[in-house]
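Note that this complex is displayed minus one protein chain, with the remaining chains in position.
Right, chain A next:
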Amino acid sequence: MRRSLRFYFALFFAKGTAMVLKLIGRKGTSMPGSWAIILCPDFLGRMPRPKTVVGITGTNGKTTVANMVEDVLEDCGYDFVCNRSGTNVNTGVASALIANSTFFGKPKKDLAIFELDERSSPKILPYLKPDLLLCTNIFRDSYKRNAHMEFILDVLERYIPDRTRLILNADDLLCSSLKPQNRRVFFGIDRMPEDGEECQNIVQDIRVCPQCGARLEWEFVRYHHIGKAHCPCCEFQSPEADYRVTSTHPEQGKMTVKYGGEERDYPMPNSSTINVYNSLSAVAFLSEFGLSPDQIAASMEKLSISESRYKEEEAGGKKVVLHLAKGQNPIACSRAFENIRNYPGRKAVILFLDDYFDAAHSVENTSWYYDTDFEFLNDAGIPQIVAAGARHWDVCVRLLMAGIPESKIAHVEENEKAASLLNPAQVDSVFILYDVYTIGLANRVKEQVKAVLKDSGGENGKEDGGQNED
């Protein structure tokens, strides 16, 4: 697209906005891009593109993977523009490009790495035309924004350019079906001891063959529709992974990846299955980008999962774990619940599931609770669950529907009272689950929980963990 007067007006206005925001001490990470797109709706198409543009999209894990990829490339000496401190929609991408351009918009850096919101693909991908695009997975997400997986799949199918090289999840039959004519490689994890033949989750979004409609036969199901399947009536099947995790070694923080007939170990900052996928997809992406296995492995040694997503601390000889559970995202929350169930020892769980904005101004659509596997919390190793927030009664009903005894449930409207409902003598660790927008609350409550745990040293536990307030 040619640069028009309108484009230059939008560019200069956006740069002026960024300058003013900087002068008054505000970050303004998406405002310059917002103005640019308001003034010139096809701004991204007219903005000169860095020589190489790579992207990371998908329902879950894209932020973690983008952070890993950026950290490794930075460690390897690459200079690039990215939207890490901004938003992953079109305005965030535009802001990043504007901030890293000369007065007339020419890119200062030759490489751009963007985390891309999959729902925003129509407003980004046709303009940005990524050379390389990683799709982590396709799942149900916010009903409001993403509707359902078929809708998101159709959006990506329509807007991913034909020439974009893809890195796709072989274990996700939805993700792996994207753009079959594009050049692509797949990543996957070999069958693990805990994988089964039947889905243990409420949601499994592909059950029949998309080509002939026959019921799929699963060689194994890991969770939801993640696994390996084939159609008994036609040739449809999960693709073979090019990058395969053949084994994991959590005690050493390593995973063994097979690619091109050779096996080698790579670091994995966290051993939960979703984080093995995150690490593996980062390895595949970096390898396809052109880094050597040695470069990738050496730089990944220095990585850790962002503390805004997962953090463990100790107090009174017990653990306090902050665990992100993305609100209105049934799959992310189900994964978090399963992680808690599988965590060793006896655990208490504090749930802050309210959407921050809905809790303040509306009544949240809580339908997503019923696509979420609260049933994982119905476990002998979890003697206490505290639900706090505007929808505490709705969470209580969902927990009861999951078969959790009333005596294990405590709930309260005031978030800040959650810690006071704990019975610390019953547990070895306390999990605090929070949404992206409630990390401040989670951190405040974490300090209260730590104080409760410190005060409780040696106290005998009560058998009944349940209390509640109206």
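Keep in mind that, in the parts below, a contact is a pair of C-beta atoms (placed from the backbone, for glycine too) under 8 Å apart; a residue touches a chain by one contact, two chains touch by 3 or more; residues count from 1.
One rule holds for everything that comes next: contacts and distances are computed from a predicted model.
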item	value
Protein name as given in UniProt for the chain not displayed, "Cytochrome c554 and c-prime", "RNA polymerase sigma factor", "SbsC C-terminal domain-containing protein" or "CobB/CobQ-like glutamine amidotransferase domain-containing protein"	"CobB/CobQ-like glutamine amidotransferase domain-containing protein"
Omitted-chain contact residue, chosen from A:L21, A:L39, A:C76 or A:V397	A:V397
Per the touch definition above, residue among A:T366, A:N415 or A:S429 touching the missing chain	A:T366
Hidden-chain contact residue, picked from the options A:M1, A:M192 or A:V208	A:V208
Touch list for chain A against the chain that is not drawn	122, 140, 143-145, 147-148, 150-151, 202-203, 207-208, 213, 215, 330, 360-363, 365-371, 390-391, 393-394, 396-397, 400-401, 470
